[in-house]
Each structure stands twice: as C-alpha cells, then as structure tokens.
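The complex appears here minus one protein chain, its other protein chains still in place.
Now for chain A:
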C-alpha cells in the first residue's frame, strides 16, 4: 500500500487547484514542409575588393555571399605539401554546431575537386554569409552555397578540376562532379530512406539539377569572359 504523505504537494483540502495551460500535443506527426523548387538565382562575382574572389547568389528570399581568401601562406611552421582549406559559415538562423557540421562537410567536398597539390605551404579560407529571410532546412541551401563557393574559387583564380554542383530532392543534397558520373558528397538530415528505387529516383533528379546548375555556372562564366574581352 502506498503510505506516502502527499499533503505537502497537494496543499490543504480547501485549496483551489491551479489552472494549467493546455498541454502541447505530443503526437509525433511530422509536419510536412513543402520546400520550394530550385529557382535559377541571380549571380554576381568580384564584388568585394579586399578578398581574392567573391560571389553572391541571390533569389527571392535568400542571399548567399562567399568570399575567398587565398591561397596565402599559413602561420604553421610545419611543411605542408598541399593547401589547407578552411570554411566558415555565418548565419543568425541556424545553431553554431549545425553550421560547423556543414563547414566540415564542405571542406571534405572541396578537398575532392580543388587542386590542392598546386599550392604547397598555403591555405585557402572560405567565408560564407547566409542571409535568409524565409527559413527552410539547412540542406535546401547547400546547392546555392556550393554554387557560390565554386564561382568564388573561379573568381579567385584557384585551380579546380571540374565545375561541381549540388542538387536537392527528397531531403537529399547530393554533390556531383564529372558530369554526374561521380558523387563527392551527400547530406541528408530528415526522413527515412524508404527503398532503394526511391533513393535512385532522387539521385537522378539531383543529377539533373546539378547539370542545370553546371550549365548556369558555365554560361555565366562565358558571358563574363566575353564582357571582360570587350572592355
């Protein structure tokens, strides 16, 4: 039998019960947020004068600015035969640990297409500023972030082996290179992988988006080259 004295908690008999606010529903129903489709953004490079390369990618509610410093000499006394890459992302919307996780992911992606061995004893610093009006998942921004980094690197004159890009579909952000024959990164934060075929479909959609982004970047760079020649 329970003989504990609970009067201390319950209070005197004539006490009126406190009115609790309504409890939050604890149902685990996932609210389905419909993420906007990929929109061709406006691109502008060589905006900032104090860095080696910069690029701003803008669409309706998002503006992503990348600034590239380097290759510049590192402070380390050790001899590094390859260049070291550092990525810093700034955003007021997402928590720092999540941004650092994305930085670490982007460093790994960059290491697979930047020609690091051409710049020994050097470092490249990439700074990303995310100015977001309407918040989506962090993974939704990865295609735009990748685009701004790649064009920033081209603007800084840093050698890269290809024009890589990233596509987003069904919570997967997949980075491709070599015309989609190779994957250099995948980032998935939400949802189950139902089956292999649906993942394969998502992979194909991401690849198509990558090819579209690659086309956009290539046409921008060619038009910029023509402008530079004419001036």
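Going forward, contacts are C-beta pairs under 8 Å (C-beta built on N, C-alpha and C of every residue); 3 or more make two chains touch, one makes a residue touch a chain; residues count from 1.
Here, contacts and distances are computed from a predicted model.
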item: Among "Ribosomal RNA-processing protein 42", "Urease accessory protein UreF", "DNA-directed RNA polymerase II subunit RPB11" or "LAME_0D01376g1_1", UniProt-listed name of the chain not shown; value: "Ribosomal RNA-processing protein 42"
item: Full-complex contact with the absent chain, from A:60, A:189 or A:226; value: A:189
item: In chain A, positions touching the absent partner; value: 2, 4, 6, 9-10, 17-18, 20-21, 23-24, 26, 28, 82, 95-98, 100-101, 103-105, 107-109, 111-113, 171, 174, 176-178, 180-193, 196, 199-200, 203, 207
